[in-house]
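One protein chain is absent from this view; the other protein chains keep their places.
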Amino acid sequence: MVNFCSDNATGASVEILRALEAANGGTAMPYGADDITARVAARLGEIFETEVAVFPVATGTAANVLALSVMVPPYGAVYCHREAHIHVDECGAPEFYTGGAKLIPLPGAHGKLDPQTLEGAITGAGVVHAVQPAAISLTQATEAGTVYTPDEVAAIAAVARRHGLGLHVDGARFANALVALGCSPAEATWKAGVDALSFGATKNGALGAEAVILFKPAPGMAEEFGYRRKRGGHLFSKMRFLSAQLEAYLADDLWLRNARHANAMARRLGDGLATLPGVALIHPVEANEVFARLPEAMIAGLLDDGFAFYRWGAPEACEVRLVTAFDTDPQDVNRFLTAAR
Amino acid sequence: MVNFCSDNATGASVEILRALEAANGGTAMPYGADDITARVAARLGEIFETEVAVFPVATGTAANVLALSVMVPPYGAVYCHREAHIHVDECGAPEFYTGGAKLIPLPGAHGKLDPQTLEGAITGAGVVHAVQPAAISLTQATEAGTVYTPDEVAAIAAVARRHGLGLHVDGARFANALVALGCSPAEATWKAGVDALSFGATKNGALGAEAVILFKPAPGMAEEFGYRRKRGGHLFSKMRFLSAQLEAYLADDLWLRNARHANAMARRLGDGLATLPGVALIHPVEANEVFARLPEAMIAGLLDDGFAFYRWGAPEACEVRLVTAFDTDPQDVNRFLTAAR
Amino acid sequence: MVNFCSDNATGASVEILRALEAANGGTAMPYGADDITARVAARLGEIFETEVAVFPVATGTAANVLALSVMVPPYGAVYCHREAHIHVDECGAPEFYTGGAKLIPLPGAHGKLDPQTLEGAITGAGVVHAVQPAAISLTQATEAGTVYTPDEVAAIAAVARRHGLGLHVDGARFANALVALGCSPAEATWKAGVDALSFGATKNGALGAEAVILFKPAPGMAEEFGYRRKRGGHLFSKMRFLSAQLEAYLADDLWLRNARHANAMARRLGDGLATLPGVALIHPVEANEVFARLPEAMIAGLLDDGFAFYRWGAPEACEVRLVTAFDTDPQDVNRFLTAAR
Partner (left out) sequence: MVNFCSDNATGASVEILRALEAANGGTAMPYGADDITARVAARLGEIFETEVAVFPVATGTAANVLALSVMVPPYGAVYCHREAHIHVDECGAPEFYTGGAKLIPLPGAHGKLDPQTLEGAITGAGVVHAVQPAAISLTQATEAGTVYTPDEVAAIAAVARRHGLGLHVDGARFANALVALGCSPAEATWKAGVDALSFGATKNGALGAEAVILFKPAPGMAEEFGYRRKRGGHLFSKMRFLSAQLEAYLADDLWLRNARHANAMARRLGDGLATLPGVALIHPVEANEVFARLPEAMIAGLLDDGFAFYRWGAPEACEVRLVTAFDTDPQDVNRFLTAAR
């Protein structure tokens, strides 16, 4: 079956599975006191070229909400895009982990927050009746398959700084964004003003591994994160098996190679679709997702032919989302495009 | 290094690593809609011989606190042994997931709750000033390395029923208890009155996999569990990699074989130590843990020799905990006993 | 000073103060086991002509969020108007008391929810990634000073029933709405499909007293409310002093007389302003609030003259809110209108 439903319908990179085997020899101290975990933290410090606190966890939701929980008080407000995963796809996990903070969903073209809308939405600071502005969260690459440039991130960070807010990035597809940008990890994040990053690996080749990265955390913040991770049930006893995934993910640029392939497949899909009559791309194809409006007959035909993908938006909108991944077979893209014709 | 610190210092069974590889082919629908997850649920139904709702998660803490969260209101009370993992080793996770319930720690010989103490402690039902009795949680095998017989579980369940409480079992070492008992999984659990089981695999050969099993859940309970697992950040997108661990764990009685080995190693350790002058076993050795009082010189010597294990209890108590596992080398046990002499 | 800032800038009705004195004789059993509390519950049952569970509390926020807390799970969604007090003026109290539910703010003319918008917004039921639709909350009279007719309430209740949601009414100004409607309390509430009412008295003559009224509550719901009120810190030991306020409020139709006066004063204000050049009423004046667009010079002049009221909306919008109350002096209204000319 050709499956463009999601990049989480894929398996894992062979290199990562092999790393699990390699990690399996002998005993290792639990709860992150093992060597591999230490090496991953050090490696991420090198990659991001700054002081970082690194916390492996197993799911993207855990990464996002634990990061927010050390940035936002229970009476805080988090500003995010109205299509943000944290707002629409985490069943209230941010509210749970923050102890009741409010997410303020905002509109924005192509899945992106824009500084003006943000600026207008941040209200109530110091007013006892209002939740208190605490953080901005953006998704990179976005839920619309687009990518913020470092300048765009910096413009949002400027709003955050002006109001004393933290800036979190949901990077479930951070690698896809990074290779699209062609800048350094540092330029895409803390140099542009990002405080905390959910560094995703699961969608891009891991079995289930993410890392929360706090850039130059304030005193006590990393320690607090540790307690919150534990009481969230996200501190792995056999941590080496999370960390081994991350180590292999980072080794030999596997993460970047995987992402480049996924992006290339999306581009091929998008370019191919764009040439077909009646097809319109809804968002620019910048990472590994294609959003398109298709003739209803084309959608129905593709589904009949056994291609798997999700309709998007309103039922009658004739919109689809197609997600490519590190292991997408170019022939499958060709087959899809052929069938679509 | 010979390491008796904990069964979570071990790696994983080869069979389980192989299952991950086998699970890696092709796409699979995410979030538990894959075939392996369905097979694991069915298999656990067979093994426990009743209707079950099964929820794979990755950590024991997640299993325990999600189970409690569907049994206990925010204003509820959970009765547990004062050494229970949920009380002393989960950094307040039960309070977090229940929304603020209170754990009532109780004494009891050899890590076990006893019905009379429980009966006396369950107070306040219907009193608006008091947290409301909601659940009992026991650990099987206990934190003292002992095992409740089905009759002992049933006696506690009788107290639970009399007060309208649910009965949860923290089964991080359930396999070790089961092979010690020699009864069926059903006899050890729901037939004795257990409502929910944290069915552990991590300590007994998995990389990181547990299953919450709800026995004949009340209407809506399983659905609620699903939402709570998601908002806890514990719903894996690539669920097949959790479920594959569990499937291999259950296949060909791997779980029971692993536990039998671990228990045998603990018995050998315990029996050997008991013959040494100045050594006293603190608890009966019934599963895979040995608690003993040793001459201080013996403890110091063993540590000097490079054996790894934890002192237990008060610093001056000269007590140690030794944990064996599925992969404990009998020669290491012999070496330890030789060195102790 | 003539003060139209809010009806909570007023004092209390003399009848209510006298009732406190009358309640002061001798001892009374605490926590609501007194006679006055029993009489208030019975009286509200008569007034609403059905089985009710009644819970006096001291603030409107407490009433709203405790009511929601027994209707909405931690992973639930509450649909409300985007100007709803629970969404913008309670500092996240609904999120706190529900354990993390999400409020879904919706647009709607003149402060009112409309059934079509609601119908389109209620999504995600049964989807594990989404917060689960749980309740609708409307404000009566609304934050725009308008009033839902029983038919309008019933149309919203029909949406609620279709989706299995509870219907809560924030009735901080319920008396003002009721006298505007001219229908019975029952017709305005449970006969139109309302499940729970925050029955306000504070803004309409009490010192600080509200009652949560659950109409024909499901089994266990009232008991749960009791525990939640206690652990919220809202169970008064000397409850008689809350209940005495409510008893006096209901006696001899004080609540209706007070509300009629407040509404009449608002009507007089609104009618008077509407005749002035450059003035436009923003919402129909149906209860005790007037929202109007005024020439900037008029606003500045009135403030200079010492009249107290709030600007509303954006700073440059030249909009004001004027709130009248049970004790508004008609001469003050006249003075205001004269000054405005």
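For clarity, chains are labelled A, B and C in written order, and residue numbers in each chain start from 1.
Heads up, the rule we're going with is that contacts are C-beta pairs under 8 Å (C-beta built on N, C-alpha and C of every residue); 3 or more make two chains touch, one makes a residue touch a chain.
Not measured: the values here are computed from a predicted model.
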Taking the complete complex into account, tell me which visible chains touch the one left out.
-> A, B, C
Answer key for A:H81, A:H168 or A:R231 versus the chain not shown reads A:R231
Looking at C:A28, C:M221 or C:L256, which residue reaches the missing chain?
-> C:A28
Chain not shown: contacting residue from B:Y31, B:Y75, B:W190 or B:Y249 = B:Y75
Pick out which of C:C91, C:L113, C:I156 or C:I213 touches the chain that's been left out of the picture.
-> C:C91
Hidden partner sits against chain A at residues 31, 73-75, 99-100, 128-129, 132, 224, 226-228, 230-231, 235
For chain B, residues touching the missing partner are 74-76, 88-92, 95-96, 99-103, 128-131
Absent-chain interface residues of chain C come out as 1, 3, 5-6, 8-12, 14, 17, 20-21, 23-30, 57-63, 65-66, 90-93, 96-97, 202-203, 207-208, 227, 230-238, 240-242, 308
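The rule we apply is simple: only the chains that are shown with their structure count from here on.
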Which chain's mean C-alpha position is nearest the mean C-alpha position of the whole protein set?
-> A
Shared interface numbers for chain A and chain C above half of all numbers used, same, or below, different?
-> same
Chain centres from averaged Cα atoms put chain B and chain C apart, in whole Å, by 50
Centre distance in Å when chain A and chain B are each reduced to the mean of their C-alpha atoms = 33
With chain centres taken as the means of their Cα atoms, state the distance from chain A to chain C in Å.
-> 42
Contacts with 2+ other chains: residues of chain C | 74-75, 99-100, 128-129
